[in-house]
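I have a structure I would like to understand better, so I am pasting it below and will then ask my questions one at a time.
Entry: subunit A
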Amino acid sequence: MNWGSASEFFAMGGYGLYVWGSFGVTAAALLIEVGLVRHRLAAVRRGLRRELAADRDTQD
Partner candidate 1 sequence: MNAFIAIVRRDLLLAARRKSEVFTALFFFMIVVSLFPLGIGPETAMLRRIAPGVLWVAALLAAMLSLNRLFAADHQDGTLEQMSLSPTPLAVLVSGKVLAHWLTSGLPLVLLAPVIGLQFDLSARALGVLMISLLLGTPVLSLIGAIGAALTLGVRGGGVLLSLLVLPLYIPALIFGAGAVEADVAGLGAGGHLSLLGALLALGVFFAPWAATAALRIALE
Partner candidate 2 sequence: MSQRLVNWFKFASPASFYPLAGKMWPWFAALGTVLAAVGLWISFFVAPTDFQQGEGYRIIFIHVPASWMSMFIYCVMAFWAAIGITFNTRLSGMMSSALAPTGALFAFLSLWTGALWGKPMWGAWWVWDARLTSELILFFLYIGYIALTAAIDDPRRADKAGAIVALVGVVNVPIIYFSVKWWNTLHQGASVSMTKAPTMAATMLWGMLIMALAFWMYSIAIALYRVRAIILERERHTTWVAELPEMQR
């Protein structure tokens, strides 16, 4: 174990800004990407369901 306390952990020996800037942005970027893709898939599905429902209506 390298760290005596939580604050020491977050300070990263004075490099906190840089280290957390890297890890944080990476984590955020990956999460945002996942969110965007989920949104995209959901949007396609929603549009498709609406279209199919409209089709069924016109067929009846």
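The candidate set was assembled so that all candidates are chains of the complex that A comes from, given by their letters.
The rule is short, and it goes like this: a contact is a pair of C-beta atoms (placed from the backbone, for glycine too) under 8 Å apart; a residue touches a chain by one contact, two chains touch by 3 or more; residues count from 1.
Keep in mind it's a predicted model, so treat the numbers as computed, not measured.
Participant: For subunit A in this complex, which listed candidate touches it: 1 or 2?
Facilitator: Answer for subunit A: candidate 2.
Participant: Which bits of subunit A are touching candidate 2 when the two form their complex?
Facilitator: Contacts found on subunit A: 1-3, 9, 12-15, 18-19, 21-23, 25-26, 29-30, 33-34, 37-38, 40-41, 44-45, 48-49, 51-52.
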